[in-house]
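The excerpt is restricted to a subset of chains, each kept in its original location.
We call the chains A and B, going by the order they appear; numbering starts again at 1 in every chain.
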């Protein structure tokens, strides 16, 4: 537990940059590596994972969206969002004292690592979160609209929620357990994706004749990269190289494996054949779900979390797409949103030290009972989910008013690659 | 001179080619196509959503032959491509007025 909370306590307890001894080289090495791994999750990981799932006439648009979001969010992070998330402020947002990374030199530390490493590591989280949303409106969104929405969303949803949970804000103070972003990343992105699917509306071919994934090998390649990169995402969230980061990686891996097999088994039973898209989707479900929990639970807990993630997200996907006929194109909400929700709740449960082989490493600071912890977790889920939902809705409406959300029918038929970017994916 | 167009299953291309060679038909042009007929397609499932794939991958062989060889060619193709199962394919025969070898300008049967 102690290790697990390093990050939170740090932000809460220390006046920024008060200490300026040398950084711990091992901790620094691991966070620099984790940073590379998390960027790798987005580029090319997520880009490939998503890109393979759309039609071949839209593949470049997905890759382009991931690249453009990465670049745009990076500059916004520099400009002021890092400050909004992590500078001293009130319980709801940080101030602007760290805009343009003011005062950050090679000697500034955050805990045992250089502040530059911390800021960059966090930047990669800010990048991947809006990139996740891309899956919901794939194959029909205008590039300009996507850019405007993503920029606004990171500023108005991601940065403040990060402050609430990790930046010294009210949810962190309350003892919310969210090690690597169940609320901050997966719930915010997942809920925004659901809103996107509803506001933008379905692809014109949905569900009648929608095209199957154009390149499953690309998707599986991306999936492998996500699994590997997630080691940095979750393991790096310990902000050091120690027993806590190692355990976070271990439970992350177990949950991914369990989610994969659970999804595979369900498909096998329900549809007669296990598919590679199924197994990798189960993997993402397992990974997303363990994310908030990975610093607090043990291997036994991770096994259950992964299995539950596979089962719940499998059914959620079916519900949203097949039953409710909502065209969240690449199933962002049922996998990330639902995974984030149940993961945040289960983090509270499996953190308990009294579950025998399924025990974890203890509750949040100042929290005494399982019930109390679960209440805090539920509060976190609700607050971040509702906030993300409402504000995302507003931002889509605003973007629609500014430039319009969708391409016209002819462009949708011709594909976004040619009509938005004047390029084609393959000329084999 | 006739054009014989055969729509066959992709994996019998090699046997068909060999059978034609045996009756001394060396020239042919092959296209990958998708067929629709009595042989049904299949269903693919991606995350539980069904995609009905109506079309079956087929290979189209096109040979232009002198009238005298038409029957032999049909025979050879049926022999090599027939498995007795639905989807073995069709052969269509149609008239060709002339053939020209681009390299030499020769016309007629000698151009084949």
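Observations, loosely collected:
The working rule: a contact is a pair of C-beta atoms (placed from the backbone, for glycine too) under 8 Å apart; a residue touches a chain by one contact, two chains touch by 3 or more.
Since the structure is predicted, the reported quantities are computational estimates derived from the model, not experimental observations.
Stoichiometry of the complete assembly recorded in this file, written with the chain labels shown: A x3, B x3.
By definition in this document, only the chains that are shown with their structure count from here on.
Subunit A and subunit B have CA centres that are 52 Å apart. Those residues of subunit A that touch subunit B in the complex are listed here as 53, 207, 210-213, 267, 270-271, 273, 275, 277-278, 281, 314, 317-318, 321-322, 331.
Considering their complex, residues 44-49, 51 of subunit B touch subunit A.
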